[in-house]
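The complex appears here minus one protein chain, its other protein chains still in place.
We call the chains A, B and C, going by the order they appear; numbering starts again at 1 in every chain.
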Amino acid sequence: MLPDATVVRSILSAAGVHDAPAEETSLGLVCRVPGSGAPGVLAALRESELDFRILVDMLGTDTGEGIEITYHLRSLSRDEELYAKTALPYDGDLHSVWNTFPSALLQERETAELFGLKLVGHPNPKRLFTTEGLEPLLRKSVPQRSVEEVRQR
Amino acid sequence: MAIDRFTGEHSVAFIRSEQLFDLARRHSLWYLAFGIACCAIEAPMSASGPRFDFDRMGVFFRASPRQADVMIVAGTVNRKMAETVRMLYDQMPEPKWVVAMGACASTGGPFREYPNVVLGVDKVVPVDVYIPGCPPRPESVQYGFIQLQEKIKAQTEERLAARRHGS
Amino acid sequence: MSPALVIVLRILAALGLMLANGVVLIYMLRKVLGHLHLRLGPVHVGPKGVFQTTMDVLKLLSKEDVWPSGVDRALFYLAPMVVFVPSLMAYAALAFSETWRITDLATGLLYTFAVLSIVPIGILMAGWASANKWSLLGGMRAAAQQIAYEVPLLLSVLPVVMIVGSLNLGDVVLAQDGMWLGFLPKWFVLPQLPAFVLFAVAGLVELNQTPFDMSEAESELVSGFATEYSAMKFGLLFLSEFSNSFVISALGVTLFFGGWLVPWVSSEAIQPIAPVVFMIKVYIGIFVMMWIRGTFPRVRIDQLMQLGWKWLIPASLGWIMVTGLVMKLWQLGPQVVG
Partner (left out) sequence: MTDPRDLVTDVGLLAEGAHDPGSPPAGIRRAPTGVDGLTTEHLVINMGPQHPSTHGVLRLIVEVDGEEIVAAETSLGYLHRGIEKLAETRRYNQLGTLMDRGDYVSGMHGEQAAALAVERLLEVEVPPKARWTRSLVAELTRIASHLIWYGTFGLDTGAMGQFLYAMRDRESILDILEAISGARMMFNYIRPGGVVADLPAGIDGRIRRFCNGFDAYLDEHHALLGGNEIFQARVQGVGEIDADTALAFGLTGANLRASGFGWDVRRERPYDAYPQLDFDVPVGTTGDAWDRYMVRMEEMRQANRMVRQCVDGMPEGDFTAKVPKVIRPPEGEVYASVESSRGETGVHVVSDGSDTPYRYHYRAPSLFACQVLEEILPGHLIADAVMLIGSLDIMLGETDR
């Protein structure tokens, strides 16, 4: 299930990310990559001997300091899973990885829209779910409707 | 004029034919095949299935809004969908009715706190019958349609009564 | 009675028959489909729901007649009539019995096909005038379909015409009177089975019936050419569809199933109830169409075209050849010389 952390580290350093930590958490093996380097690192992981061919999932999290993007990779030949995390500032640039993983096409649009990020390098960087003029809804700073507002209707 | 008694707005012929048309409207409620969310599985789908069979009471689906009488709003309406719902409502010919099916279409339901969700479809189109439930069982929807029939009947009678008193 | 009055009465009879047919057939469709699908169909309005269609028609009469913005008003207005009137006219040549006909045309078969082929023009008009892309696609499909299937439909009935030697529908029926080998009814369906199959397929396409309902194709084109039509304009389109299925079924019965004749009963004895027998046969034909409608998926437009051009036309031409050869070799001339 868990890939070898040292191998992951060596792949990351070969891809130009030198002091990248790869550690085991409750989630599994998590490595951290800088925001603009994500496409290159993910491509390197895909092409490496670990063979992470599938982007299972991708999500953003509002950590309070910025947006953290989590890429969930899966290697089918070795049956291993790896999580790559990227920290982005609010309103930062989300670099598209769709050239490596086409399955990120809609997910990136969704994440960029709901967290208010700017999509870079995406072939169709439009809004996906909401209409124009809505705030980035999944940020913690955007409140849900209050009970009073719902009651007044 | 004497002839007015037979052809005018208060004549027996006019009133009777109007009653006849209302009877027809009541028993031929074609709904727009238009499901939004979870409720769509219960109302247009299960309801037209063998067990509940809305066709028994003449409730039948049409794919085009131009031929529909009733719009069942089955599901959560959000800001993006609201425009479409309104457009479909405008495309339906008069007389038309709207059934808000389920908690979401009535008030926003379990999703009411999300800013993208419209708090009830009645913000967008006038609603005639609200059906509670999440999702309502097909039986509830059937009851809702019976209520809609009653409502059409009551409207006829009101109109007739107003005319009788007016003349 | 003056001849003019007779003509008017006959036209009214045709109109009445057509409207009654439409209403009865829609009710029948809903009941048949209902029972095929483990349901009941309408039951609430009137006993067994018999007034359901009446209610639907009355409701359609009282609905708002919507003129969508952007329609070609003249064509949009004309199209339902262009669809409706030919299907009414098609009743004229049908032979319900030796005496029960709207009119006795020497070229009845040709006339009926000619009139029916106007219907797709109306559908194309409706599709074009609606200013709706789905309608446009539906109209185009109807046109393509008509061009492809008009030919095999006509060719498929030619062998029968060759045997009978007449285009009069009454003559075709009379030619089927009698027995083969003393027990087989002399219906053309037996020697002409391939022609009947060709006729059935091409007829279903001509009617826009499942599995060939390309121009309405609910799951693809919303309601096809009828998408923008509301109220009684839609009602007319709907009624004419059912009335056409009556006409095609009547043609099938006349050409292949001995019209009003009943096997093992002499044609004189059947005369008093001939129209009833004819109607029953026609309704059985329509029931089969509904059966197909309730069960079959729809073919794709390119498959339909391929079937038409690559299979049906060569097959019907080939069958004409076979029939002609057999007639020549065994000296089977036309039995009724009109």
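The rule is short, and it goes like this: a contact is a pair of C-beta atoms (placed from the backbone, for glycine too) under 8 Å apart; a residue touches a chain by one contact, two chains touch by 3 or more.
Quantities reported herein were computed from a predicted structural model and do not represent experimental measurements.
Among the chains included here, which ones are touched by the excluded chain in the whole complex?
Hidden chain contacts in the full assembly come out as A, B, C.
Out of B:A33, B:A105 or B:V121, which touches the unshown chain?
Of these options, the touching residue for the absent chain is B:A33.
Looking at A:D57, A:D93 or A:E149, which residue reaches the missing chain?
Checking the options A:D57, A:D93 or A:E149, the one contacting the hidden chain is A:D57.
Spell out the interface residues on chain C facing the chain that's missing from view.
33, 36-39, 69-73, 128-131, 133-134, 136-137, 210-211, 213, 217-222, 293-303
In the full complex, which bits of chain A touch the chain not displayed? Write them out.
Its contact residues with the unshown chain are 25-28, 53-57, 59, 61-62, 70, 72, 76, 79, 98-99, 101-103, 105-107, 123-130, 137-138, 144.
Mind listing the chain B residues that contact the chain we can't see here?
Where chain B meets the chain not shown: residues 32-38, 40-42, 45-46, 48-51, 63, 65, 75-76, 78, 80-81, 84, 88, 104, 110-111, 113-117, 134-135, 137.
Basically, only the chains that are shown with their structure count from here on.
Sort the chain contact graph into one of these: line, ring, star, complete or other.
Topology of touching chains reads as a line.
Specify the chain most distant from chain C by Cα centroid.
Computed centres place A farthest from chain C.
What whole-Å value do you get for the distance between chain A and chain B if each is reduced to the mean of its CA atoms?
Chain centres of chain A and chain B, defined by C-alpha means, are spaced 46 Å apart.
Determine the centre-to-centre distance between chain A and chain C, using the mean Cα coordinates as centres, and give it in whole Å.
61
Can you list the chain C residues in contact with two or more other chains?
none
Of all residues in chain A, which touch chain B in the complex?
129-131, 134-135, 137, 142, 144-145, 150, 153
Provide the residue numbers of chain B that touch chain C in the complex, in ascending order.
Chain B reaches chain C through residues 20-21, 23-25, 27-28, 30, 49-50, 53, 55-58, 60, 62-64, 66-67, 69, 91, 93-95.
Any idea which chain B residues touch chain A in the complex?
Interface residues on chain B, with respect to chain A: 79-80, 107-108, 112-116, 119-120.
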